[in-house]
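Complex shown without one protein chain; remaining protein chains in place.
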Amino acid sequence: MKVLIKSGRVIDPANSIDEKLDILILDGKIAELAPNLDAGDTEVINAAGLLVTPGLIDMHVHLRDPGLEYKEDIITGTRAAAAGGVTSVACMPNTSPVNDNLAITQYIINKAKEQGSANVYPIGCITKGLKGEILSEMGTLKEGGCVAFSDDGLPVKDGEMMRRALEYASTFDAPIISHAEDLSLVAGGCMNEGPVSTELGLKGIPWVAEDATTARDIMLAELTGAKLHIAHVSTKGSVELVRQAKGRGVRLTCEAAPHHFILTDEAVRGYNTNAKMNPPLRSAADVAAVRAGLSNGTIDAIATDHAPHHYDEKNVEFAIAMNGVVGLETLLPLTLRLVGEKILSLSQAIALITCRPAGILGIDRGTLSVGAVADITLINPNKEWLVEPDKLLSKSKNTAFAGQLMRGCAMKTLLAGKEVYSKS
Amino acid sequence: MAAEKIEILDTEGINRALTRIAHEILEKNKGVEDLVLVGIRTGGDYLAAQLQQKISEIEGQIVPLGTIDITMYRDDLGSRNDLAVGQTDIRFPVTDRCVVLIDDVLFTGRTIRAALDAVIDLGRPRNIQLAILIDRGHRELPIRPDYIGRNLPTSRNEQIEVEFDPQHHAQAVSLIRT
Partner (left out) sequence: MTFNPKHILGIKELTAEELIFILDTAESFKEINSREIKKVPTLRGKTIINLFFEASTRTRTSFEIAGKRLSADTVNIAAAASSVVKGETLEDTAKNIAAMHPDIIVMRHGASGACNYLAERLNCSVVNAGDGTHEHPSQALLDAFTIRQHKGRIDGLTVAIVGDITHSRVVRSNIYCLVKLGAKVRIAGPRTMLPPGLELLGCELCSNIEDAVRDADCVMMLRIQRERQGATLIPSVREYARFFGLNEERLKLAKPDAIVLHPGPMNRGVEISSAVADGPQNVILDQVENGVAVRMALLYLVAGGEKLQAD
């Protein structure tokens, strides 16, 4: 099977490519990149005026499958991914039951292979049952296909446990993804602590709840020499902690979510439960720091923390609403917004959602090198569209961007050379 | 089309009408015993004060004077947008008194209906009488004034304007045609 992508602007940050090239795909792999390839009898995709990038990678997604399929499942979640131009997702283990054993890992991998529209890379639990008490069988899980370990949604409270988890995971060269949150400092808070929480009379979560655990985990990484990745960095302090640690040579990476570099806690006004997430939307100074961190390379990846929740779980009083928003279908335009605002170059932006997360997870995706699997996204960076929750492909409609105008979208998404999404 | 304003009563005319009403009140009630005046806000309260003055000039006695705001008794809560409520200020019991209600213009009678309810909520007067400066007709309720300054047949789309000076003395009554 042959496909030729013609006349697109190819951006492949891993290979420092940004030029008008044609791409020939043969049997699901990239066979050739060159200007003006001869079409011959191959199927041609006209990419004139479009960006051609590696398929996007979202390293922080909750697919909710198994067990919480009323929110999302592997089929709908990967469909939403494909519509967002995302060809690979790493899914968090806080399903029901949780992904702390081979059976669940294999269920996810098999279901994704058979029925999914994107590559799914499971992330296994750090501790059994996410309870923070006993290490999960990371060796077995890694062998079975898990690419990293995290108790995401919950922090590993105990310092000794986190230390041993880092050490143990390093045995198998798997990164630990830290959900850095000191629950004793969260103390029942439900939004960022600051003037807005004071005004709304909602209990605040201080920045130190994130920074304290970020600092601890960075120091544990420094102590153990293990690979640490900090999930959803949202505060000025955390960005600074990461920057300093990297300067000291700690093996450390981190990610930021689009809502944390686009929105501030002002979005909560009106008790908008679709502006409730964890970590919470922060202050303008935090947003500026996250943007600066993306710009100067302190932050290694953009990941959505796609967290689908049923309407009923959001249609309640703010304090008892579930944390999280869907993000797969808005990842691309929100990332491109930073290009429009001159915070990132186009190539930097694409790297943050392709080769850099691939590198963190150690997966062979995120480039357009010859011989690579042909996961490719064709992007119209200027197409404007309105976020209409009902039209999202995710099973849940809890977007923080309802009614907002987006600029940029995937026109076609190819998974191993096969079209999994095409914009109508 | 510009509004046409026709003066019906000047200051003197109003004065004469109020003097006559004061005499009629005293005649009908055989003096000032148990007599109280209650003016309906706003307009009627000013005229009531003028009547109190006239009665005192004639009889040498000051009759109790109160003002009543009928907003809480209106029947159009859901259809009017000006919801300001004035104060009712009646510092004497009305039970067993002869209450003279005073208003400037009598039209549909709905204001008087509300005022009757308002007074009755304050006690049980021996009787309630009604004094009006201008009766312009178009009654929608069976209400009839006891004292009238001037009967003035009008059409529904005309307006009656009573002007007061800064001391709240009635200066002129005009008919406005649009």
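We call the chains A and B, going by the order they appear; numbering starts again at 1 in every chain.
Quick note on the criterion: contacts are C-beta pairs under 8 Å (C-beta built on N, C-alpha and C of every residue); 3 or more make two chains touch, one makes a residue touch a chain.
Bear in mind the structure is a predicted one, so any value in this text is a computation, not a measurement.
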For this session: Identify the residue among B:Asp10, B:Asp96 or B:Asp121 that touches the chain left out of the display.
Result: B:Asp121
For this session: With the full complex in mind, choose from A:Ala319, A:Ile363 or A:Ala402 the residue touching the hidden chain.
Result: A:Ala319
Seminar exercise, completed: Across B:Gln50, B:Thr88, B:Thr111 or B:Gln129, the one contacting the chain not displayed is B:Thr88
Problem set entry | Footprint left on subunit B by the chain that the document does not show | 69, 71-73, 77-89, 117-118, 121-123
Seminar exercise, completed: Note that subunit A touches the absent chain at residues 193-204, 270-271, 312-313, 315-320
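The rule is simple: only the chains that are shown with their structure count from here on.
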Seminar exercise, completed: So, in whole Å, the Cα centroid of subunit A is separated from that of subunit B by 77
